[in-house]
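Let me give you the structure first, and then I'll get to my questions.
Note that this complex is displayed minus one protein chain, with the remaining chains in position.
Which chain is which? They are A, B and C, in the order written, and residues in each are numbered from 1.
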Amino acid sequence: MSGTVGVAVVGAGFMGGVHAAVLTEDPRARVRWIVDLDERAGGQLAAQMDARATTRLSEALADDEVRLVVVSTPVTTHHPVALEAIAAGRHVLVEKPLVMRPDHARELVAAAKAKGVLLGFGGNFVHAPKFRRAKELVADRTALGTLHAVRVVYRTSGPDSEWPRNRALAGGGACTDIGWHAIELCSWLLGEPRIEAVTAATQNITGVGDVEEQGVMLLHFEGGAVGQCDVSWLCPGGEQLTVEVLGTEGRVSVDFWQGMGITAFTTNKFAEVWEPNQGWAFPEWEWIRNSGYVQQDRSFVDAIVNGEPLGRAADSAIPIVSALDAVYRSAAEGRKIEIHD
Amino acid sequence: MSGTVGVAVVGAGFMGGVHAAVLTEDPRARVRWIVDLDERAGGQLAAQMDARATTRLSEALADDEVRLVVVSTPVTTHHPVALEAIAAGRHVLVEKPLVMRPDHARELVAAAKAKGVLLGFGGNFVHAPKFRRAKELVADRTALGTLHAVRVVYRTSGPDSEWPRNRALAGGGACTDIGWHAIELCSWLLGEPRIEAVTAATQNITGVGDVEEQGVMLLHFEGGAVGQCDVSWLCPGGEQLTVEVLGTEGRVSVDFWQGMGITAFTTNKFAEVWEPNQGWAFPEWEWIRNSGYVQQDRSFVDAIVNGEPLGRAADSAIPIVSALDAVYRSAAEGRKIEIHD
Amino acid sequence: MSGTVGVAVVGAGFMGGVHAAVLTEDPRARVRWIVDLDERAGGQLAAQMDARATTRLSEALADDEVRLVVVSTPVTTHHPVALEAIAAGRHVLVEKPLVMRPDHARELVAAAKAKGVLLGFGGNFVHAPKFRRAKELVADRTALGTLHAVRVVYRTSGPDSEWPRNRALAGGGACTDIGWHAIELCSWLLGEPRIEAVTAATQNITGVGDVEEQGVMLLHFEGGAVGQCDVSWLCPGGEQLTVEVLGTEGRVSVDFWQGMGITAFTTNKFAEVWEPNQGWAFPEWEWIRNSGYVQQDRSFVDAIVNGEPLGRAADSAIPIVSALDAVYRSAAEGRKIEIHD
Partner (left out) sequence: MSGTVGVAVVGAGFMGGVHAAVLTEDPRARVRWIVDLDERAGGQLAAQMDARATTRLSEALADDEVRLVVVSTPVTTHHPVALEAIAAGRHVLVEKPLVMRPDHARELVAAAKAKGVLLGFGGNFVHAPKFRRAKELVADRTALGTLHAVRVVYRTSGPDSEWPRNRALAGGGACTDIGWHAIELCSWLLGEPRIEAVTAATQNITGVGDVEEQGVMLLHFEGGAVGQCDVSWLCPGGEQLTVEVLGTEGRVSVDFWQGMGITAFTTNKFAEVWEPNQGWAFPEWEWIRNSGYVQQDRSFVDAIVNGEPLGRAADSAIPIVSALDAVYRSAAEGRKIEIHD
């Protein structure tokens, strides 16, 4: 068995494609199989990834190089597909929702433990840099005080394919498809206290499909905090994913898509935020990367290592130097300065 | 000479530290020397980077493994330091501003060409994911029409150290320190048309230091577009860096720090933007990374490769499955559902 | 009985003061009595309003000039006070919440009808220009489509006085104090369909007082639309009152305090909104007043009628004319133009 992590992606839909693309870019991994009952979809994705396609999971599991199975099939198949991969001694990453039934979840976890394999699940937002930064801020209890409420609003204009509207395949509707993320974010941001009870209401407004299109879910956490999840597939105008965490001394808000930022307030002071860090604040995250320093320096090493010209060499700086030089002359002389380079 | 790119960082201040940190994380590079006249500052940074410290550039240049010299000294020393490194046949990355005089800029570029080395300059924002995304949008001329104006507002509460207020070391004030970025962004976003003339006005308001604390710079580009740069060191409340590009058919705006987002408008349609892509739009960037998919899948490979437990294993999913299960029961039964796992 | 509407304000607290101030500025009304059990509070407000103070409502009701009684006492006294005023044949405006019990509400309405007097209640937000404008937009069903959800978030940092935390005086906590507004806004924005059912959860987090400090209320409206009201007294950082109305074709959002604006989206077109009126839009309201035209022209008539100098006479325009004149000369000559007036 080589050091490279061989991967089988089961399900060639949207999320199967995302995982295949991400893992292909990881130098330690290699996508070897795309498994899909639809030969054409599987074949297309396999061709893009330089992998083999099959309609039978067992064929991929027969390949000893496969160490990781990614399950991105319709929801109601997650349980049997994951069980089969675990039984074959493979690590398994299941796209969200893990499964629809608590007993199925417990069964999978127990099976993975018994086999000594890793079992993960898709919950990308808890890995997203912005939410990780928000969680750090939330953990600053001097700034936030006692946390008492989290609200997640997640709304889209509906699923991309047809199967999520079909309960037999999808298990549920908007609460499952996007509500999973909302519940996970509430729980994770609060530090995963026990969810003691839930109150919820769901609606299918348009009559299309047999699952709910919107839902409101109240999560009653141990210790008294409340989580509110407001999810909908009926939101024209682009995705909306906003999260607010309220404490007795402050708040942290994230607008994930349309504002792409974090705002925060404290009656005290944030420990790890740049100015302003009192009152309202606008915390940065991954600033060295987001500011381009990582990309800038790596592009320079790229050019050295690959022997290619710099994408942005100092020639580009000459007009800026000339302009800056003209700036000072214009300011000093009170007139427009022509540049004749 | 090994395959690794040996690096000498000249100047152990804030930006020297940033470059050293970034290059240390690049597996293809290795920081070997920190050069600084201040032995204590140089020694501290060198210790952090597991590098050697020296007060003389010539000592670092005597090391054959050094292939890249990063110049992050006070501005007025950029020219001699870079010339020395080029003369020694090293690739050179000079922190912005490259130099203060157009003839110096041309001399450095010519020297690097003659020696066959790469000469780059610090202009991190043109590498920043958000601005690169903005540039793609700006390049969509169906959506934007003819570009006629760019405005960059860049304001801070002043430099971190004292030397930028001293003309003998810094060359200039706010127009140099942060105005360089503003000029570069204007030019780069428009596709680098020639800057034909400049009109500018600068002020020192507080009387501290001998350089300008704020400035307004008008850039007259070939073809008629206008760039406006409004820079200031007198901005309480956190850094402000906002960029607007105006075309006859649309606009693109970036709020870099406090909003962390892009907004855009078109009377037509953006080619590469998700819904909504007509009228006002909120374009995403690096969405696979920003949404956490890259991090999620890499953390899984990390666990496999390192033989460590998963940071976020399926156990964490059990309460979410239970909660979601309770959601559907609560919605169906119209009552609060207790969870007893 | 004169043409002027004589007023008795019962309750000299915060809201009593607001009503007294507003009615004093209405030329058709005159505040004659302030009624409060607290002689000092009543006396102070009465002195400001040039009215008389009493501790007994009956004394004010013995004044034939009193045609309107404003009830702004603690909640649990609304019912008896309003009944007494109605019985005395007076028009009555009761601060919100009207009363706490549905049978009390019906009794008051019936009593007022029997007596032929007007009975109103405080619900200021449905009179607020911004929400009235939002309601017009919501009524544009071409732009919004079928309405399916309204969400009101109303959060403060708690009541100004002590009695709202005392159930015996206040009837309830945050759901009563500010939740009343939230329920009214949901209902009114949807066109007052019948509320068929309610699901709610409330919490007292800090242990202060004997009423709830936050609550989530789901309103199930006839026809399927859902109202969500999220109210809290535990919100540091300033009041938050945001309202969203979602339809199948568009959305309307109001940020009442911190943004002071309306945003809207439609997949179609708004009939009565200025450009842009497709996609995302930013509708104006009371624009002639908000733009200052009403105030400007009235100040001119004021000056004529009162024989006083104009607050902003043409002298103020001379420097602007000179500056504009210099603008054109500067633009033409490419230099800074000194003004020597």
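Definition applied: a contact is a pair of C-beta atoms (placed from the backbone, for glycine too) under 8 Å apart; a residue touches a chain by one contact, two chains touch by 3 or more.
In this text the structure is predicted, and so the values were computed from the model without any measurement.
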Among shown chains, those touching the left-out chain: A, B, C
Residue among B:24, B:48, B:203 or B:299 that touches the chain left out of view: B:203
Among C:38, C:162 or C:196, the residue in touch with the chain that has been omitted: C:196
Full-complex contact with the absent chain, from A:54, A:156 or A:199: A:199
Among C:11, C:164, C:215 or C:250, residue touching the chain not depicted: C:215
Touch residues of subunit A, complete complex, unshown partner: 197, 199, 201, 265, 276, 278-281, 334, 336
Interface residues of subunit C (partner: the chain not displayed): 3, 5, 18-19, 21-23, 25-26, 28-29, 67-68, 91, 93-94, 96-102, 104-106, 108-109, 112, 118-131, 157, 172, 175-176, 179-180, 183-184, 187, 192, 194-202, 212, 215, 217, 219-220, 237-239, 255, 257-262, 274-276, 281-282, 284, 288-301, 303-305, 309-310, 312-328, 330-331, 334-339, 341
Hidden partner chain, residues of subunit B it touches: 145-146, 148-149, 151, 153, 155, 199, 201, 203, 205-206, 214, 216, 218, 220, 224, 226, 228, 230, 232, 234-237, 246-251, 265-267, 279-280, 334-336
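Throughout what follows, only the chains that are shown with their structure count from here on.
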Farthest-lying chain, centroid of Cα atoms versus that of subunit C: B
Superposition of subunit B upon subunit C: rotation angle, C-alpha, nearest 5 degrees: 180
For subunit A paired with subunit C, centre-to-centre distance based on mean C-alpha positions, whole Å: 41
Whole-Å gap separating subunit B and subunit C, where each centre is the average of the chain's CA atoms: 47
Subunit A and subunit B: spacing of chain centres that average the CA atoms, whole Å: 24
Per-residue overlap in subunit A, given as positions that touch at least 2 other chains: 199, 201, 220, 237, 334-336
